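Note that one protein chain of the assembly has been removed; the remaining protein chains are unaltered in position.
By written order: A, B and C. Residues from 1 in each chain.
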Amino acid sequence: MSEPTTAQESATAAHPEPIVNRLSIQVATVNGSGSQTANNTLLRALFQMGIPVSGKNLFPSNIAGLPTWFTIRANEQGYIARRREVDLLVCMNPQTVQDDIDGVPAGATVILDDSLKADTSRADLHFIPAPFQALVRDVCPVTSLRRLVVNMIYVGVVADLIGIEVPEVHAALAKAFAAKPKALELNRAAVDAGVRWARENVKSKSRFRVARMDANGKKLLVDGNTACAIGALFGGVTVATWYPITPSSSLTEALIDLARTHRRDPETGKMKIAIVQAEDELAAIGMVVGAGWAGARAMTATSGPGISLMSEFVGLAYYAEIPAVLFDIQRTGPSTGLPTRTMQGDVLFCAYNSHGDTKHPCLYPANIEEAYDFARRSLDLAERLQTLVFVLSDLDLGMNLWMAEPFEWCADEFDRGKVLDAEALAKAKDWGRYKDVDGDGIPWRTLPGTPGGAGAYFTRGSGHDEYARYTESGEAYARNMDRLKRKIDGCTGLLPGPVAEGDGAPVGILAYGTSHHAVCEARDQLRAEEGLTTDYLRVRSFPFGAEVKEWILRHERVYVVEQNRDGQMRAVLGIEFPEVAPRLRSVRHYDGLPLDARSVSEAIQAAEKGTPR
Amino acid sequence: MSEPTTAQESATAAHPEPIVNRLSIQVATVNGSGSQTANNTLLRALFQMGIPVSGKNLFPSNIAGLPTWFTIRANEQGYIARRREVDLLVCMNPQTVQDDIDGVPAGATVILDDSLKADTSRADLHFIPAPFQALVRDVCPVTSLRRLVVNMIYVGVVADLIGIEVPEVHAALAKAFAAKPKALELNRAAVDAGVRWARENVKSKSRFRVARMDANGKKLLVDGNTACAIGALFGGVTVATWYPITPSSSLTEALIDLARTHRRDPETGKMKIAIVQAEDELAAIGMVVGAGWAGARAMTATSGPGISLMSEFVGLAYYAEIPAVLFDIQRTGPSTGLPTRTMQGDVLFCAYNSHGDTKHPCLYPANIEEAYDFARRSLDLAERLQTLVFVLSDLDLGMNLWMAEPFEWCADEFDRGKVLDAEALAKAKDWGRYKDVDGDGIPWRTLPGTPGGAGAYFTRGSGHDEYARYTESGEAYARNMDRLKRKIDGCTGLLPGPVAEGDGAPVGILAYGTSHHAVCEARDQLRAEEGLTTDYLRVRSFPFGAEVKEWILRHERVYVVEQNRDGQMRAVLGIEFPEVAPRLRSVRHYDGLPLDARSVSEAIQAAEKGTPR
Amino acid sequence: MSTEAPAAGGPKTNRVGLTVADYRGGPSTLCKGCGHDVITNTIISAFFEMGVEPHRVAKLSGIGCSSKTPAYFLNRAWGFNAVHGRMPSVATGAMLANRQLVAIGVSGDGDTASIGIGQFVHLLRRNVPLLYIVENNGVYGLTKGQFSATADEGSRLKNGTLNDLPAIDLCTMAIELGCGFVARSFSADRKQLLEILKAALAYQGTAMIDVLSPCVTFNNHEGSTKSYDWGRDHEGPIHELGFVPAWTTPPVEFKDGEAVEVPMPEGGSIFIQRVEQGRHDPRDKAAALRLLQEHYQSADSFLTGIFYLDPASQSFVDRLELTDDPLCGLGAGELRPSREALEAIVESLR
Partner (left out) sequence: MSTEAPAAGGPKTNRVGLTVADYRGGPSTLCKGCGHDVITNTIISAFFEMGVEPHRVAKLSGIGCSSKTPAYFLNRAWGFNAVHGRMPSVATGAMLANRQLVAIGVSGDGDTASIGIGQFVHLLRRNVPLLYIVENNGVYGLTKGQFSATADEGSRLKNGTLNDLPAIDLCTMAIELGCGFVARSFSADRKQLLEILKAALAYQGTAMIDVLSPCVTFNNHEGSTKSYDWGRDHEGPIHELGFVPAWTTPPVEFKDGEAVEVPMPEGGSIFIQRVEQGRHDPRDKAAALRLLQEHYQSADSFLTGIFYLDPASQSFVDRLELTDDPLCGLGAGELRPSREALEAIVESLR
C-alpha cells in the first residue's frame, strides 16, 4: 500500500488543468467500521454517472480492527485494472495514516480526518483536513452509530470535491438501504453534511474531476462469486457443498440466497437443490463425487487449502470418471498465505492434481460475463466429459464489484452427457461402462436406480477393465489410461477457446483470468509509450487447443503474464507444448494485490530492451 | 503376464547348446500359499553361487487366493532389470496356467503341476509335468501343511533342472528357517524330494543352466524399504510416523524392528525413538511437522494416496520452513490404481506439491546403496534446508530383493542445520527467524524449550515478516517468497548430483530411480544391435543443478525414460529449463510392471528410425 | 416368514418375484473363513427377504477387505468403492442426488474408526438414510494386520505387539451423536444379524451396525479379543429379536405377550422376544448408554442386539426439505429459472 511512485496519469502539482474521468480514489479505514457501504456508494454513484469504474477491496484477515483499503478507479477509456497510483486519498485510519500519505504520488489530493495525527508537510500534495468527528456528531445523535455513519461524511466530501452528482449518491444510498428507511435517512443526512461542509469550506476543489458520460449502457455492477452462483443456478446445479473459506464462501452464500427464491417449488414448498455445509473440504468434495455419480449436477467451491485437502478425491473423480465442478476462488498461498489477497496460484496444482497421472479440464474466467457463463457451462462439461472440471477464479474477480453486461438467458436443454436410460440400455449391445464406443474416449454411463437390471456396474478407484470389472492386468490398466488421456486431450473443442487480439506482431502476450484487464491497458501503454505493438492471446481453458501452440509459434517471443511467483501457466504451457517453451517469457506479479498495467508494461519494456529486435 | 514375445536371449527350440547364467524363471502361484519363501530360496541359492540375480514379486492386492507371480533373473553380465521373456516357467496356479503357458516364448521350459488342466501341445516348449501333489504327500504327513510345503518341491525340481547347487539351496533354507528347526527339516525334505524326482525322472534337463561364478563379492540381498529404514536409523531419525499403506508399510515395519534392538537404551530400557502409527496420513504428516518444528529428526512414509492427503501440510512445511522427510514409495496411480504394482507416478505432484507457489527437494534413489544413503542424508538435508524433503522410491525398489554392496558406516556428526542455542542466541544481534543473514536464503531457527528467553518466535502458515511477525504486507510477502525460491533453488550443491556415463554421443538418455537398470541394459542393446552409442545421465535429485541443463544442451536429443504415462520428469525438466524442452523425448512405460530394457531400446530405436541422423 | 410361497417346483421367490440368486454378487476374493464373507451372505438374505429391488440399491464402501465386499453381493445394484475412510461423504452425496435409492455402506474398523472417524461422526449427526455396517475385526486386514482404533486395550497381535490405546466404542459414539438405529452383532450369529439387517432396511435414517467379524488371517489367535473363539465365548445378546415386515403377519410365538413390539415408521415391526440381561427396550436411550458403559471392554461380556432405536428421527433429506422427485432426474424445465427470473436478478444488480 505504500511504495511511492511517480503518478503516470496524474500530473505534477504545478500542472493546473483538471483531469476528468481518470482518477483513482483510495480510502483507508479500519476493518469492521462499516466503510464498505460508503465505498460502494461512491463506486455506484460513479457507475450511475456512466463512467467506467472498478473497485478493489483490500481487506485484512480479521473481523474488526485491522487496516483496510478500498480503491476506486474511474476511467473514461474503460481501463478497470488496479492502478498503483492514487490521486485522491481519504485517510480515516490512525494506524496507517502516515504510511498512506507517504505512499501517494506528487499531485495527489489527501482528505483526512482532522483528528488524526499525521505529518501534512508534503508540499507536493493537496491536503484537505475535514472535521469528520464534529460533522458526525451533528448528524448522528446516537453515539454508538457514529463510528459507522462517519464514513458517509467522506462520501459527501469526496462527491463534492470531484463532482459526483449528489442525486446519484442518493440513488446509490437508496439501493443500499432499500429495506431500512431509518438508516437511509441517517446516511443521507451524513452525505449531505459532507457535501455541505466541502462546498462551504474547500476553496480549491480537486484537480481530479468526474463528469457524466454514457459508457455503461445497460451494465450491472456485481462480484464474480455472485455471477458464478447465478451461472450455476441457471446451469442447473442440484447438489452444492461447501466448507466456508475466504474468498469462496460468498459464492455458495449467494447460491443459498438465490435458491431460496428460485429453487423452492412454489406448490410443495420443497427444494429442488441440496446445499450442504460440509464438515471440511474432504467431505465437501466426497459429497459432490457421490452426487455426481448418482446423477446430480454437483459442485463445490473452495480456495487453495481446500484444493490441497481435496486432492485424493480429485484423483478418484478422474480415474473413476465422475462428473462434478470445483470452483477454486484462488487466494495468496502457499499454506494459509495471505487469505484475503488475490493470486493465480493454483494453476499448476489444479491442472495435474492428485498422485499418479491425471489431467483436469480447467476454465479461467476473466470477467463477470465469463464467471456466469463458465459456471453455467461447467456443469454441462462435467457431465459431458464425466470428469471433474475446475473453474479457476480468484479473489479479485470473486469478491470485488465489476461492471458487466446483463447475463443472457439460454433456452438449451442441459447437456447431461452420455447417459443410458432403461430404454437405451435394453437396446444397447454389450454395453461396458468404460468402453470407448464413439472414439472420443468418453464412455457411456448409467445412473444408479435405472430400472431394467442391465445397467448396474461397479465404480472404483482401483484397476478396472472396459466392463468396470476389477482387474490388475497391466494391459487393461494401460488401455484405460490411454483412453483417459484421449478423452481429456480431445475435449478442447468443447471448452471455451482462446481469444486473440492483434495479428502479425513478433511479440505476443499471453494471459488468462483477471490478468486480462491489466494486459489490455499495458498493451496500450506499450504502443503509446514505446511504440511496441503486441499481439495478445487470452487463454480461457485447459487443456489448450492446438491453436494456442500455433499462435505461440507465430511469435518470436511470448510474454506469459500471470499473478504468481513461479510462472505456473508458463509451466503448464511448456509441459503441453515443449516445442514452444523456449519462446515463453514470464511476467509475474505476486504481492497479493490485483495486477496493474504498469507492472506488465514495465516488465515487458525492460525485457524488450534486453532483446535484440 | 501374458503377451508372447520372441525370446531374445533365449534360443529357438531347435538350438541345442546350453545357455549358462542367463535365464529368467517365472513361478506362478496363488497368493497366500507360502510360495514367497520358496521363491526367495531359489533367488538366494543363485545369489550364493555368485551369479548376479534379481527377483520381482508381482503380487495382487489381496491377502490370499488371487494369482501371484515371482520372476527371478540370473545374468552373468549383471543385468538385473526385469526381462519380459521367461525361459523357465513353473506353473502352480490352476487359474492362470493356460495364460502363463501361452505367454512364454518358444524354447522355454515349462514345469507344471501335473494335476493342473492345461493344453501342453505347444511343440516349441519343453514341458516337464511333475507329480507335486504325490511328492508332497510323501514328505509331509500333516495335510494342512502340504499347501505350503509343496512349493519347496518345485524348488528342488528347478534346482536339479538348471543346476543350482543343492548345498546352496540348503544354506538358503537354513537362513529362512533359522528359528524353526522343525520347519527347516520339513522343507529340506521337500526340496530333496524335488531334486530326487527330477534326477530320476527328467531325462532332458533344461537348456538353461547356471554355474557358479564369483560376481557377488561381499554383497547383500535386501529390499529397498529395509535399506531406507537402516539409513534412517543410522541417520538419526527420532520421530517416525506412518499410516499403513502398500508398498510403504514395510519401511516403517523394518524400522520398528531395528529400533527394538538399536534404539532401546540398554540401561534404562527406554526408547530413543518414537514410532507412531497415526490414524491417517493427515495426522502422520502433522506429527512429523510438529516434531520437526520441535527439533526431532522426523520422517513419515507413505504412497500416492497418502501424498494427496498430506498436501495441505506439505505446503505449510514449505512456507513455515519445517524440516521433515517424506518417503513416497510410489505405486501405480491415480487413485487406488494398482496398489501392488510399481510406478514413478508422483514425480510432478511431489516436486510442486500443495496450492500456491512451492517447490520441494526430492531424492530419487535407484538402488539399495542409494536407498540407504539418501535416507540417511535426507534427515541432514531437511534440517539444513528447513524444509520437507521427499525421498521418491517405488514399489519395485522398496519391496523387491536387490543385491547391494554392504552399507558403509559414517562417523560424521549429524548436520542439524542452522540452530541457535541459548548461548548463540545471547550473542546474536537482532536475530530474526526468517532473516537471510548468510545469503543462502536459509534463516536461523531456534528450538522450543531453549532457555534464555530470547529465542521464542511464532510459526504460522500465514504471512510473516523476517521476525516471524504476522503481516499482510505484500512487499514482506514477496520478499519472503523470493527468499524461499533462492533457498530451494540454491540447494542443489547439497543434493546428490547427477551421474553421467558416456560422453560425446549426440543422443542422450536421461533417467532416474529404478528405471536405471533397464536403461543400462538398453544402452548395451542399442550399441550391440543398432550400433547406436548413447550418453546417459541419471538424475538423482530435484531441483536440478545447472549441469543437468548443460548436459542436455550438449545433446541433440535426449530420451527421458520413466515409468509413468505422462512423462512427469520430462515435464519437470521442461519447467525448470524451458530452453531444453524441445530436445526432450519421452520414453514411457506404465503398465505397473518394473521397466524392462527392451521397452527402452525398442522405443528409442523406433524414434531414431524416424529421426534423420 | 417374510417371503412368498415358492412357485411350484421353481426356486423360492420374494415379494418382487426375485430369487436369492438375483441378490448374489461376484465370487469373494477374501480369505477362506473371513468373517466378512458371512456378513456378505447375510446381507444377501436380508435384501432378498425384504424384497428390495436390486436396481434401487447403491452399495458404498471405503477401502479394505471389508470395503471390497460390496462386489460380492447384489450384482444388479450399483457399487462404489470410494477412497479410504471417506465413504460417508460419498453416500451422503448419492442420497442427496437420488433420495429414492436404498443405500448400504460397508466399512471396516480401520476405515471407520481410524482414518474415517471424522466423516463417521458427521454422517451420524446428519442422519443420512443409509444402512452402515462396520465389519469390525480390530485390525487392518488388507494391509496385513496392524491394529485399528477399535482394537481393545491390552490385546495383542500375532507377533506379540501390544495395543496400549483404548478402543473406540462405535455404538456408544453413535448413540451420543444422535444416531437413531444402533446395533451390534457377530458374524458367527447369522440369525441375529439377519433380523437386525432387515430391521435396518426398514429404517429411514442412518442405521449403524457394528459387527464383530473376525480376520482369520491376522487376528483370530489367542490373545485377540476379535477372534471367533473370543466372540463365541463372550457374546451376550441383550435380547432375542425378530423383524416382521409390513406385508406379513407376526408368527404366533411373537404374540404370547412376552414380546415387545417396536413398530417402524416405514412399516414392519421389531419384536423383542426374549430378554437375557434384563429387558432392554431399544427405545430407552439412557438404558442403552448405561448398558454399553457397564459392559464395553469388560473381559466377560460382548453385548449384541439393537441398543438404541429412535423410530421418529428425521433423516437428512427430510431436513433439507428436498422434493420427492430425485434431484438427478430433474431437467432444465424444472431447474432453470425463467427468463423473467434472470431479468429480475439482473435488475437487482443494476
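To be clear about the criterion, contacts are C-beta pairs under 8 Å (C-beta built on N, C-alpha and C of every residue); 3 or more make two chains touch, one makes a residue touch a chain.
On a predicted model such as this, the values are computed, not experimentally measured, just so you know.
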Which residue of C:N98, C:T172, C:S227 or C:T304 touches the chain not shown here: C:T172
Which of C:A149, C:V216, C:I272 or C:L327 contacts the chain that the document leaves out: C:A149
Touching the absent chain when the full complex is considered, from B:L42, B:L255, B:L316 or B:I442: B:L316
Residue among A:A28, A:A45, A:L66 or A:L420 touching the omitted chain: A:L66
Candidate in contact with the missing chain, chosen from B:N353, B:T450 or B:S541: B:T450
In subunit C, positions touching the absent partner: 114-119, 121-122, 125-126, 149, 164-166, 168-169, 172-173, 176-178, 286, 289, 293, 319
Chain not shown, touching residues in subunit B: 218-222, 226, 230, 233-234, 236, 238-239, 241, 258, 262-263, 265, 268-274, 276, 278-280, 282-298, 312-313, 316, 406-407, 409, 412-414, 446-453, 455-462, 470
Subunit A residues touching the omitted chain (full complex): 32, 61-66, 243-246, 249, 277, 279-281, 305, 335-336
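Following the convention adopted for this analysis, only the chains that are shown with their structure count from here on.
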Between subunit A and subunit B, centroid-to-centroid distance (C-alpha), Å: 44
Between subunit C and subunit B, distance of the C-alpha-averaged centres to the nearest whole Å: 40
Numbers and ranges of subunit A residues touching at least 2 other chains: 312, 316, 460-462
Contacts with 2+ other chains: residues of subunit C: 81, 83
